[in-house]
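Here the complex is missing one protein chain, while the rest keep their positions.
Each chain gets a letter, A, B and C, in the order it is written, and its residues are counted from 1.
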Amino acid sequence: MQTTLPVLLTFIMGMFMIIMFFMPQLGTAESLATRWTTIIWGFAMALGIDSLLLNHFRKIRKGGTQAIHSMALIVAFFVTLIWGLYAWWRYGNPFDAQSSFLWMFRYVYLPLDATMFALLAFFIASAAYRAFRARSMESTLLLIAATIVMMGRVPLGGVIFVAFFIAFMLIVGVYFLYESTKYIGTDRWIRLIVGLFFLSTIVPLFVPSFAKAFANFIPGLADWIMQVPNIAGQRGIGLGLILGSIAFSLRVLFGIERGYLR
Amino acid sequence: MNLFLIAQVFIIPVNQPSVQLEDGRVIIHWSKVDTSVTKYEVYRKAEGSEDVVKIGETTDTILIDTTLKPGMAYLYMVRSFGPDDSTFVDSNWSQPVALKQEKQGEEREYVLGIIAKERFPVLIFLLFFGFLFFYYYNQARMGKEIFIRRLAGLDAIDEAVGRSTEMGKPVVFVHGLTSLDDPNTISAVAILKYIAKKVAMYEIDLIVPNYDPLVLLASKEAVKEGMLEAGRPDVYKEENIMFLTTQQFGYAAGVNGILVREKPGATFFMGYFYAESLVMAETAYTVGSISIAGTTAITQLPFFIAACDYTLIGEEMYAASAYLSRNPVEIGTIKSEDVAKILIIAAIIIGSILATLAQFGIAEDLFNLYKTLWTVTGG
Amino acid sequence: MMDIIGVWLAAFLTLAIMSFLFGDNPVYKFVEHIFVGASAAFGIIVMFNQAIWPYLYEGFTTTDAFLKITTYIAIFIGILTLFRLEIMNYVAPNLTWISRFPIAFVTGVGTGIGIVTGIHGFVFPQIVATFLPLLEKHASAIEIASNLILVLGVLASLYYFYFSMEQRGILKGITRLGMVIIMITFGAAFGYTVMARVSLLIGRIYFLISDWLHLVR
Partner (left out) sequence: MNRIWTIIEKFGSIDRRIIYALVFLATAIPLFFNVRIPMPVSPEVKSAYEAMDKLKPGDVILISTDYGPSSAPETQPMLEALLTHAFRKDLKVLLMTHWRFEGLIMGVEGLDKIARKFNKKYGEDYIVLGYRPGVTAVMIGMAQDFRNIFATDNEGKSIESYPMYKEIAGPDGILNYKDVALIIGLEAGAIGNAWIMIVNARYGVPIIIGTTAVSAPDYFPFYQSKQLLGMLGGLKGAADYEQLLNITGFASRGMVSQLAVHALIIILIFLGNLSDIARRFRS
């Protein structure tokens, strides 16, 4: 009973929403769903506060330096809550233009939120440095697509891209030529040819008009990647995951999948 | 005659008139805003056209238009005249009304009397998918084995929990930001239960910071039940399934704090993530944890792929709970997704071929017909 | 005056969060706890102010009977969540299972609506959008190639998720093509985001050197 009844409720609600969707004359199913979930969410918030505060009261009781931090958390929670409620009562709306709650929003909440968000600029650099290594075909494609799009979006990006293209080909080419001196016979010839191939790719770039055309080509290429392969990939993944979500949702509605509940 | 010209504004114009369709007539109604008005004239135009027709004048604030053509949408406007007959001012155009419409003002047709016509293709698709679903469900129940290829990300879960045990470190499970009404989160809770079972066997801590109170509720239930099923209800610690905050970056800050202080051996990111994904995944990397991510958020997948050891991409996330359960009946239903995929592929190939032929003037009608079959309208 | 205090406070908080980059430290830990506490309360205020209270108010005052009834149903289901409060573990431990009803309710509503809106809003429009001509009379070579790559890319990346078959031979080739398209997608999405993230950092640093230190104006 402790499982069957909830599963039955899931089934009934799911079917109700599906029927409502096909009979829009009854009302908008989506807005009803949002309304319901939001109100229930409001009550469930009591559990959230319960969990957060009790956890930190426990930590305060344990003592140590953690107690200070937990105390700060609880004080911050109540100061914000009471301030917000007071402003709501005093100005009719906590976010009224005159409301003092905006001070707290502007000078406490906003810098914290924005700085946490801004940390992404650092992490994106370190993640790119670590992950974009040409170790397999997959990671090479990831690397190439990312660098082209990245450089296609800033002024002079194409020029920088060309500069690094030349530097990379030069280093690899010279390395092969150097290696070839250590070998004899076919091994030497292979390395010599490979080295010369890499070097030859940069020769046309010494013609200024060609180098310029190549640099100007990068932003267009970046746009093309965003509009063609990127859209194709997103659409393919998207279609697959909707099908997956339908099958998963049917498993949930018919009680075949109960892992989330029991 | 330019209707938008206002000679002298001594009168306050009528607001937008309200229009109502009743028995094939339109009732145009407006409220009196200026007492100095001597008469009103009502004008009409068809939607998308600029031909304005005067349909009558009155001193009242209501007028009935009986000269409508079905299938056309009309807009109405009221011109108020001042005392000297040459001073007038126009209202805004009304909402469009069309003869076929119902009272609510939306055009609607029905199939079988009750099902909205524009949504009927969705019903066909759903019934078809439902048929496939139950067909393979029954096949699996009757003992037909259905093959599922290996999913590296899911096999790695056991490995990650195992490694965490060897190192004597806790396991952290991070939820995404959507609530329990998102199938992605429901799937994540099912995965959480599987992890709870594994963790209970090895007696290490499982820490679950939460963003959404409803997910908190489900997580408590799932972890408790998982540990009960593993025969170790004593391992369950209520305080480890904790709530943090409902704000995106506050949550990320809290999770980062947990990651750097608990130094988990394995971290799982499961659910629907937004920009905070990389903040947390990079932190997990820096503390030396194995991290496994799973999300259907296409925009965040690149960051998980860059920062995590294993990533469940899109649909794999939904197959996860069936795959992990090793229950042949659940696995069987995955086959229905695959068959639907083949059908969509076929539909796109046919569509493209028809589109190509239509370019060269061959069977254009067929292409248009085929296209309408797949078009659902009405938001 | 309040603004000057505010700017200094904001600068302190900004630097405290940034200090996390160089490892955990007591200042970050302290600010992180404040952030979690304050944002939890902030979230409650925002959510109640902008969504829950308007919904409840509308539900109580409306003359629409259906809306009224559904509001009361939601409130009733909402109250059931309270059976999972920690105090219930002591008061009524064998009733905590009642809190499964709200879980079941929300899951049912969410999956039900998700199934139909997914088909309606994504599957059909995206399929129609892929009906592209593979050859055109007056198109350039690039346009034709783009259409071909788009159609094949969608098919291959969808096929990549075909689970119930071992991929061999030509099928393995298609899966491989799917992987190529997916990787380009991810690479492009990564590269595309860098600029927006750097903009955010510029915003923060500009706050520090301009609003706070007045080094630049």
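We take it that a contact is a pair of C-beta atoms (placed from the backbone, for glycine too) under 8 Å apart; a residue touches a chain by one contact, two chains touch by 3 or more.
Only a predicted model underlies this, so the values are computations on that prediction, with no experimental measurement involved.
Taking every chain of the complex into account, the absent chain touches A, B, C.
Among A:Pro6, A:Pro24, A:Gly157 or A:Gly259, the one in contact with the hidden chain is A:Gly157. Note on the undisplayed chain: of the listed residues A:Met137, A:Ile171 or A:Val203, the one touching it is A:Ile171.
The omitted chain makes contact with chain C at the following residues, 21-22, 194-196, 198-203, 205-206, 209, 215-216. Although one chain is not shown, part of chain B still touches it, namely residues 9, 12-13, 15-16, 92-93, 286. The set of chain A residues touching the chain not shown comprises 95-99, 102, 105-106, 110, 113-114, 117, 121-122, 124-126, 128-130, 132-135, 143, 147, 150-151, 153-157, 160-161, 164, 167-168, 171-172, 175, 178-179.
One rule holds in what follows: only the chains that are shown with their structure count from here on.
In this assembly, the chain whose C-alpha centre lies farthest from chain A is B. The central chain here, found by comparing per-chain C-alpha centres with the mean of all protein C-alpha atoms, is C. Mean C-alpha position of chain A lies 18 Å from that of chain B. Centroids built from CA atoms put chain C at 11 Å from chain B. Multi-chain contact residues of chain A (touching two or more other chains): 18, 21-22, 33, 37, 40-41, 44-52, 54, 112-113, 116-117, 119-120, 124, 128, 142, 146, 234, 237-241, 243-246, 248-250, 252, 260-262.
Residue positions 119, 122, 126, 179, 181, 183, 186, 213-214, 217-218, 221, 243-247, 249-250, 253, 298, 302-303, 305-306, 313-315, 319, 334, 337, 341, 344 of chain B are each in touch with at least two other chains.
Contacts from chain C toward chain A in the complex involve residues 2, 5-7, 9-11, 13-14, 17-18, 20-21, 26, 29-31, 33-42, 44-45, 47-49, 51-52, 55-56, 59, 66, 70-71, 73-75, 77-79, 81-82, 84-87, 97, 100-120, 122-123, 126-127, 129-130, 146, 149-161, 178-195, 197-198, 200-201, 203-204, 207. The part of chain C that touches chain B in the complex is made up of residues 17, 20, 23-24, 28-29, 32-33, 35-40, 42-44, 47, 81, 84, 86, 89, 99-100, 102-103, 106-107, 109-111, 113-116, 119-120, 123-125, 127-128, 130-137, 151, 154-155, 158-159, 161-167, 182, 185-187, 189-190, 193.
Those residues of chain B whose C-beta lies close enough to touch chain C in the complex are 119, 121-122, 125-126, 146-149, 151, 179-183, 186, 213-214, 217-218, 220-221, 238, 243-247, 249-251, 253-254, 256-257, 260-261, 298-299, 301-303, 305-306, 313-316, 319, 334-335, 337-338, 341-342, 344-345, 347-349, 351-356, 358-360, 367, 370-371, 374-376.
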